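Okay, here's the structure, questions in a sec.
Of the protein chains in this complex, one is absent; all others appear in place.
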Amino acid sequence: MNVVATRNFGAPIRRNEDARLLSGQALFVDDVELPGMLHAAFLRSNLAHARIRTIDVSAARAREGIVAVYTAEDLGDYWAPGPLLVPPPPIADTVFHPRTQVPLAKDKVRHVGEPLAVVLAQSRYLAEDALSDIAVELEPLPAVVDLEKAQTETAARVHDDVRGNVAARVRQNRGDYAAARARATHVVARRFHYDHGASSPIETRGVVANWDARADHLTIWDTTQAPVFLRNGLAGMLGLSERQVRVIAPFVGGGFGPKIMLFYPEEVVIPWAARKLNRPVKWIEDRLEHFFATTQERGQTHDAEIALAADGRILGVKDVFLHDTGAYNPYGLTVPINSQCTLLGPYVIPNYDSTFTAIFTNKPIVTPYRGAGRQHGVFVIERLLDIAAHELKIDRTEIRRRNLISPDAFPYNNEIIYQDFAPLSYDSGNYEPILDKALEMIGYDRFLAEEQPRLRAQGRHVGVGVACYVEGTGIGPYEGAKVQVQANGKVSVATGIGTQGQGHFTVFAQIVADQLGVEVRDVDVVTGDTDQFYWGAGTFASRGAVVAGNAVNEAAKVVRQKILKLAAEHFECAEEDLEIADGQVSVVGIPGQAVKLGALALKANPMRGAVRPGTEPGLESTQYFGPPGGATASGVHAMIVEVDPQTFTLEVLKYVVVHDCGTVINPLILAGQIHGGVAQGIGNAFYEQLVFDEEGQLLNASLADYLLPTALDVPHMEIAHTVTASPLNPLGIKGAGEAGAIPVGPVFAQAIEDALGLLERKIELNEIPLSPGRLFELTAKLR
Amino acid sequence: MKPAPFRYVAARTIEQALQLKAEYGDEARFLAGGQSLVPTMNFRLTQPAMLIDINPLAELTGVKNCAGDRVRIGALTRYRNLERDPATARNLPLIYEALPHIAHPQIRNRGTIGGNLAHADPASEMPAIVVALAGRLRAQSKKGERWIDAADFFVGALSTALEPDEMLLEVELPTAPARSGACFMEVSRRRGDFAIIGVAATVRLDGEGRCAEARIGLCNAGDVPVLAAEASESLAGRKIGALEIKQAAALVQGAIDPGGSIHASKEFQRHIASVLTARAVAAAVQRAEQAA
Partner (left out) sequence: MTTDTHDITVTVNGTPYRRQVEARLLLSDFLRHDLLLAGTHVGCEHGVCGACTVLFDGAPVRSCLMFAAQVDDHAITTVEGLATDRDHLHPLQEAMRDCHGLQCGYCTPGILMTMKVFLDETPSPDEAQIREALSGNLCRCTGYQHIVEAVQLAAERLRG
C-alpha cells in the first residue's frame, strides 16, 4: 500500500523562508545593487486636472550628476496607453469606456501624482534635486471629485470624450424586485457611504531593470504580484521576445492587491530607459509617491433598499450605486462587480436588482485592494438587515439566521455574473454552524442579557456587533507548477505566481512533502521568477493556495507515480509493495530494501544508453490546474466594543472570527492571514481615510496622517474554523487571504450603535470609516 | 524622499554652535534629536543651508535641582532619559504622565525636550506643560543669554521668541509642591499621535483642602499652547467639587481657538477640551487630596 500520509498537510509547520527573512538575508527589490546603476525619480503633477502647456527639462539635464531626463515626447513610438487588463464580464447592456494610464503624461494630467517626466541620475538624491529644475506649465482645469456632480452636463470631463464621466454602467438582475417589493410587509431604504483606502504595504513599489546588450537580455526585478504577465507585456512593448525578458518578483514586502496592477507608468518607463542608456536603472517608490502612484480603493455611494416579509425573510434587494474608479480604469470592473455580487452574502435573496455606475474622477486609479469591493457590498446588506431587525423588533442575529442559505442548497446559483466571468455560484457551505459558533464564542446571549446591562449600570457603554459574509475565492483562469526531485534528494518546486508573505514557500512544500515522503524543509519552492516557471496569472483574489496549490499537488502526484514506477522497476516488485517515506522508497516488510529519492532521480536521468520511447527524463512533472469556478469561503465576525460616550474613543474588548475556507493546509499561516485581514479591516473601519479636497488634492499623504493601526489598536483575536471542503478542487481548499478584511466595517457600525444605544435614538451609522470626530458629528442631536 | 543638500557641522563647543548660528541666521538649523526636523527635511519642506549638530554638546543634557524647588533640564536631555529618571515621576508628574503620549519609544530615544519645545508645534504636549507650569527657558546667542517666560516663548504655530542667532539651553520648571496633584490627559487618534486636544492640569490645595492654585494648560487648542486663565482662576479659593469642575470646563471655551484638522473638527476639539478639562481637574484634585 502506498497511501499518501498527511503528516504535513494541515499541520502548523514553521516556515521555510523565515530564517532568511529574520536574519536580514532576504532579497527585496531595493536590495538589488548593480555596477553602474542609475537611479530614477519622477516629476509628478501637483494638480489633479490640468492641460500640459510646456515641459522644459533643459536645466535638469544640465545639472551635474544627471545622466538623462525624459518626457513623453522622448518615448516616441514606445509611448502608448496601457492595455485593458480586465475586460468587462459578459453582462448584457453593459456600458463600458476603457481609458488606461500612460507612461508619461501627454496633453493632460488627470490626477495628482501622475508622472510628467523622469530623471536618471547617479543617486536618488541627485535625481530629486533635478526635479526642481524642471519647468512645467500646467493650465489648471476644474477637478472632478464628487461622484454625483461628475455626471452633470456642465461638469469638467476627466476624459474629454467621455460624457458625464461615466466609465461604466452595469445592471444585474435576478427575479423581479418590483414584484417582491409590492408584496413586502416591510421595506427599508437607505443611503450608504463606504470608503476603502490605500493598501500601504510597508514596502512600497519598486523596479530595477538591467539590460545586458551583449547577452541581448533584460532582467527586471519588480515588486509585482503578476510576474508572468508583466514579462509578457513588457517583452511585447519593448519589441523583445519573451525569452529575452526575465521578471523576478523576489521577496515582496506585502502586496494586498495594488501590486498586481500591471504596466504602471514606472514599470513601463524604467526598462525602456535601461535599454536606451545601456545602464541598469533602479526606481524605488517613496512613501509620499505611494499615495498617488500606486493604485488604491476608494468610495462608493449606495442607495439600497430591502423588501422583507413580516418575519424578516428577505423578498428582494435593490441597489443603485456609484463607484469611484479614479482617473483611469485599466482593471475594468472587478471592484464594483465584487461589490454587486458579494452583497448577496450567505443569504437567500430571491429577487435582486443591482445597478452601478463607475465614475471617472481626478484621483489616483482604483484597482482591487484586499477585499476588492466586497467590503462595500457586505456593508450594505449587513446594515440593511440591522436596520430591518431593529424596525421589525427581531434580534439582529436571528434575522440573519432566518435568511441563511440552507446547507442542502449547494451548489447555490445566484444567477448573476462574478468577476471571473462565470455565474456566481457558491460551491459548498454551511452557514448556520458558523453563526452559532461565533455567537457562542462572543457570548452573545449572556452579553446582552447580563453583561451589557450590568456594565451600563456602572456607566460603561459596551456593545456587540455580528456580521456574516461570503467570499468568492480561488478563481481561474489557472496556475501551473513544476515539481522535480533533485539528485541530492531534495525537491524543487516552481510556480508562476509571486509571494508577498503568504507563506507559499511553506504551504506548497507541505503539499509536496506529503506526496513525496520528504521533510518540508527539504522542499525548495521558487515563486515569482519567470525563468523558473513560464506561465501563470498571479497572486490575487485569494487564489494562490487554491489554484497554485492544486497545481503543485497535481504535479507532485505525477512525480509520485514516476517514483513508484521507477522504484518498482528497480526492486522488480509491484508498485503496491512500495512505500515512500523519509526521503526514500522502501519495500514494505523487507527492511534494508530501500533506495533514496536522490538516487532514483539520478537513475531517471542516465548520461548514456537508450531509453524506451515516451520516457521523460528525471523525476519531474509540470501540471496545470484551472478551476471551473470560484470556491466560496464564508465566515462570521463578532466584536464587543466599549465606547467612551464623551470622547467617542473606543476599545475593542473581544474579537472573534469563525471562518470556513475548506481544507486547511497550515493553520498557523491561515491564522496569520485572518489576523492581518482583520487588522486592515479595523484600519478601514475606524482609522484610515484618504482625504481629498475639492481640488483633488490629497490632504493626508503621509503615514503621520494616513492612520495605519498599531499594536495598540488591533485587539487579540480568537479564531475558530469550520470546514466545508470545496468540490471544485482535489484538495478541497478555499482561499483565505482577504476574508479577515471584509466584514469589519458593519461589525464596527453595529457594535458602536449597540454600545451607545443609537438605533433607539434614531441615529444610524451608515458610513465607513467612522472615527471619534465623525461619531461626535453623527450624534449631535443628542447633545 | 531625500533631503536637499546642506552643509553639516558637528559642533564641538556651544560657542562654535552659536558662532555658526550667528553667521547663518535662519539659513542654519540646530540638529538635536532630529525627530521633528529631519522628516520635514526629507519631505523637502525645510531646506536649511547649514545643519549644526549639537548632539556632541554633553553639557546641555541632564536635570539639575535648583533652589526654590525648581529643576533645570538641559535642552538636549532625551525624553527617554526623563522617562527613566525616577525623579521625574516625583518632581514633574505632568511630564511623567505625558511622556508615553509623546510619539514612540524609538522617537523618545533621540527626541530632546529642547528640540521639542523649540519646534513649537501647537499640537505637541510639552509646550502646553511648560506653559501650565509657568516655566522659563534660557536662550543664548553670541551676544549673551536671557530667560524667557514660557508664556512669552511660544509666539505662533512652529514659531518661538528665539532670535535667529539664539539657541535654547535649558528649561526651568517648578517641582510639584506639597499638597498638589497634577494630571495630563489627551485624546489622539492613536497612541503617540499628536493630540486632538491635550490638557495639563495642576491643583495645589491649602491646609483646609481648598484650592490654593490651579493651572489648566491645553495643547492643540490654538496656534500656541493655551493657559486657560479664567478657568484656572475660577477654581482658586474654592473647594473643588463637581459644580466647580463643570464651571471650569465651560470657562475653558473662552480661552481656546482650535483650528480643526482632518482628524477633528473645531467643534469636536472644543467638546474634547471641556471633557478633558473636567476629567483632568478631577484627577488632579483627587491626587492632591491623596498627597495632602
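Labels A and B are assigned to the chains in the order they are written; within every chain, residues are numbered from 1.
FYI, a contact is a pair of C-beta atoms (placed from the backbone, for glycine too) under 8 Å apart; a residue touches a chain by one contact, two chains touch by 3 or more.
Keep in mind the model is a prediction, meaning the values are calculated, not measured.
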Touching the absent chain when the full complex is considered, from A:Trp79, A:Tyr125, A:Tyr478 or A:Tyr534: A:Tyr125
Contact partner of the left-out chain, one of B:Arg7, B:Lys64 or B:Lys239: B:Arg7
Of A:Gln375, A:Gln502 or A:Asn729, the one touching the omitted chain in the full complex: A:Gln502
Contact footprint on chain B, counting only the chain that is left out: 1-8, 10, 31, 34-35, 38-39, 42-43, 51, 53, 55, 80, 100, 103-107, 109-110, 190-192
For chain A, residues in touch with the removed chain: 12, 14-15, 17-28, 30-31, 33, 125, 199-204, 251-256, 286-287, 500-503, 668-669, 671-672, 674-680, 702-704, 708, 710-712, 714, 716-717, 740
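As a working rule, only the chains that are shown with their structure count from here on.
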Chain centre separation (chain A, chain B; CA means) in Å: 44
Touching residues on chain B, where the partner in the complex is chain A: 1-5, 39, 43-44, 187, 189-193, 196, 262-265, 267-268, 271-272, 275-276
Residues of chain A defined as touching chain B within the complex: 124-125, 128-129, 286-288, 646-647, 649, 687, 691, 699-700, 702, 704-705, 707, 709-710, 712-713, 771-773, 776-777
